[in-house]
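Left out: one protein chain. Kept in place: all the others.
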Amino acid sequence: MKILYFAWLRNKVGCAEEELTPPADVATVADLVAWLATQSSGHADALADMQVVRCAVDQEYVGLEHVIGAAREVAFFPPVTGGD
Amino acid sequence: MKILYFAWLRNKVGCAEEELTPPADVATVADLVAWLATQSSGHADALADMQVVRCAVDQEYVGLEHVIGAAREVAFFPPVTGGD
Amino acid sequence: MSVKVQADDFDLAAELAAMRAGNHNIGAVASFVGLVRDMADLGDGGRDQVTAMTLEHYPGMTEKMLARIDAEAQARWPLEASLIIHRHGRLQAGEQIVLVACASPHRTAALEACHFLIDWLKTEAPFWKLEQTPDGDGHWVAARDSDTAATEKWR
Partner (left out) sequence: MSVKVQADDFDLAAELAAMRAGNHNIGAVASFVGLVRDMADLGDGGRDQVTAMTLEHYPGMTEKMLARIDAEAQARWPLEASLIIHRHGRLQAGEQIVLVACASPHRTAALEACHFLIDWLKTEAPFWKLEQTPDGDGHWVAARDSDTAATEKWR
């Protein structure tokens, strides 16, 4: 599974993209976040407050309860700030 | 006093502008309209339905009850249709 | 803060560039351009081909009303700049009739003020449209109740 990080999450994790295989008991986005937080202190720091982090699974916005299933791409990023 | 006509009122009256001196008992716009309607059948036709005519005195929109006073310029025209 | 009534066409990009020249506090520019359509909506729901139109106006009063509408927008929204250009005379289908543009630090003020200006202009600025159809007849366009309603919502 490809995991992407954008903006300050990328700065904290220390990479933009990584290929990971989460354990079988990781079912939801919340499970994935909990597991990723064990990977490094950078991961833990980036994902410490999910109130300020949004998640997209296969390029669709989802909530923490979303079941990941056979997703190929999961992205974590702050609320968006494009436009003017 | 200069009287101006625009759009289809100009077509009906037959001129864009005329210099007239209304009698002393013409006090309001309504009085002026009644007096102008006696000037020609074109005037009468143009001013027959004041529901579809707007009036400006010295370039300010006014109602029929407006007292003309020492106005120099009175204009009659249809509701406006500029823009797109 | 600038009002122009002219027969000549205008260059949108040049006008907008001039409007925001040197002001880096502008984060948002909203603009509206009205164009001559080749189809007129008839009152009966049908449509008629329009080859050209002539825009008549009331010189002197037009500029005064546009300046007043512009000042009203400035009073209601925090604008860094605004611009109204309205053409008069004979225009062909596809030609530009009017430009309204507003600039502000943030988008909401620019967008709302632009919408306000064009709505208000439609019922307050003394312009009248004479549409020419292929049979050679010209007819004066009637004002729409929807335009009056659009202006009323800003009062």
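As written, the chains take the letters A, B and C, and residue 1 is the first residue of each chain.
By definition in this document, contacts are C-beta pairs under 8 Å (C-beta built on N, C-alpha and C of every residue); 3 or more make two chains touch, one makes a residue touch a chain.
Quick caveat: nothing in here was measured; it's all calculated off a predicted structure.
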Options C:Ile26, C:Met65, C:Leu130 or C:Ala143, residue touching the unrepresented chain: C:Ile26
Touch criterion as defined above, residue of C:Arg37, C:Lys64 or C:His139 at the omitted chain: C:Arg37
Residues of subunit A in contact with the chain not shown: 4, 6-8, 56, 59, 75, 77-84
Contact footprint on subunit C, counting only the chain that is left out: 11-13, 16, 20, 24-39, 93-94, 105, 107-108, 110-111, 114-115, 118, 150
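Just so we're on the same page, only the chains that are shown with their structure count from here on.
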Centroid spacing, where centroids are CA-atom means, of subunit B and subunit C in whole angstrom: 26
